[in-house]
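Read through the structure below, which is laid out as structure tokens, and then see the notes.
The complex is shown incomplete by one protein chain, all other protein chains being positioned as in the whole.
Lettered A, B and C in written order, each chain numbered from 1.
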Amino acid sequence: MDRSQIVRDSFAQQIIMQTLGISLANVEPGKVVLEMPFNDLLVQQHGFIHAGIVTTALDSACGYAAYTQMPDGAEVLTVEFKTNFLRPAQGETFRFEGIVVKAGRSITVADGQALGITAGSEKLIATMSCTLMAVMPRN
Amino acid sequence: MDRSQIVRDSFAQQIIMQTLGISLANVEPGKVVLEMPFNDLLVQQHGFIHAGIVTTALDSACGYAAYTQMPDGAEVLTVEFKTNFLRPAQGETFRFEGIVVKAGRSITVADGQALGITAGSEKLIATMSCTLMAVMPRN
Amino acid sequence: MDRSQIVRDSFAQQIIMQTLGISLANVEPGKVVLEMPFNDLLVQQHGFIHAGIVTTALDSACGYAAYTQMPDGAEVLTVEFKTNFLRPAQGETFRFEGIVVKAGRSITVADGQALGITAGSEKLIATMSCTLMAVMPRN
Partner (left out) sequence: MDRSQIVRDSFAQQIIMQTLGISLANVEPGKVVLEMPFNDLLVQQHGFIHAGIVTTALDSACGYAAYTQMPDGAEVLTVEFKTNFLRPAQGETFRFEGIVVKAGRSITVADGQALGITAGSEKLIATMSCTLMAVMPRN
């Protein structure tokens, strides 16, 4: 089955993505791009997007990047991730890219980048290193 | 000034906490506890709370735990965090505890634990290891 | 078979432990303690034990803590770890404790603590959060 369509179907079921206004911009084998406009319901005490929300989008980008290369029937699970915050999460819009570094039989490692975009100018605001697991349903 | 009150005032300005329904349950020196009821607007594709939302609450718990021990006038910044996911984020309510491991002059390290609570029974669902920085305003 | 003995046998085969002078101080279900005397062949530019050597010991402590609870025949593999450095790695001797946080069918999460000991006084110098995997031999 078309893995890209499987990703799109699963993404549509992540209600949190709609709640946060995050959309799927691109899906290709081993890479997923998400986008989110600035939203002042998602800010921390200084008016920037909360680090955890940036992380939520990065996790979904990395998870679905991994999912593009998993076998049909598998579910994708986040084992762990680490995020480094490089700049305040400022921008009119944000782009989140997840890229597979190494796809294994059960464990996949993916890297993510979050960019804040203002007037067409992009700045790297955070990086993620993420471990995902393919879980096959047990019969 | 009362650090506990400073934490409460800052927390009240984190609009994202209201958006997600996260409240401040306890503040003491070096430790902060947050709570959140289950909310089906925050779920991923399997109906569990999204890993990034668990992380958002853990980051705020760790950040404010660190903030309780920072000097007046300092701002608290998340440098990085890592979260391990141990079980699906299931529960009627969730509790998030942030505890300072080592408070330094500029760098503080805190650990976080997320618990899912169902019918009074608690399960550990995620752990965080977080690095925070105290930033003094430059004149 | 006695898991403690399996751990001891495997540890004896980690040649790097002998090279660095690291010994097995204690093994119990879900917890392993290692020890290392100060050694000036292992220092960085300021005369402290290199962060990577502290990490080497913590990884073995966490890995073997996980291994105590794995099924016979499984091999233990480090998926990833994160280490936070809290103080310079100073001490006459060092103790490294690995404790299982959650043992799963394939994935185990363990936490580690490194302590520097001088004149009987202990200081926490680093913490680790580690993901291990049980790998069963494929026939």
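Rule of thumb we're sticking to: a contact is a pair of C-beta atoms (placed from the backbone, for glycine too) under 8 Å apart; a residue touches a chain by one contact, two chains touch by 3 or more.
Values in this document were obtained by computation on a predicted structure and should not be read as measured data.
J.: Which is it among C:57, C:103 or C:134 that touches the chain not included here?
T.: Only one listed residue reaches the unshown chain, and that is C:57.
J.: Go through chain A and note every residue touching the omitted chain.
T.: Contact residues on chain A toward the absent chain are 82, 84, 86-87, 101-102, 104, 109, 111, 124, 127, 129, 131.
J.: Determine and list the chain C residues touching the chain excluded from the picture.
T.: These residues of chain C touch the chain that is not shown: 10-11, 13-16, 19, 40-46, 50-53, 55-60, 75, 77-85.
J.: Going by the touch rule given at the top, which residues of chain B touch the chain that is not shown?
T.: 79-80, 82, 106-107, 109, 131, 133
Note that only the chains that are shown with their structure count from here on.
J.: Could you tell me the distance, in whole angstrom, between the mean C-alpha positions of chain B and chain C?
T.: From the centre of chain B to the centre of chain C is 28 Å.
J.: Go ahead and note the Å separation of the Cα centroids belonging to chain A and chain C.
T.: Roughly 32 Å, centre to centre.
J.: Among the residues of chain B, which are close enough to touch at least two other chains?
T.: Within chain B, residues 82, 84 contact more than one other chain.
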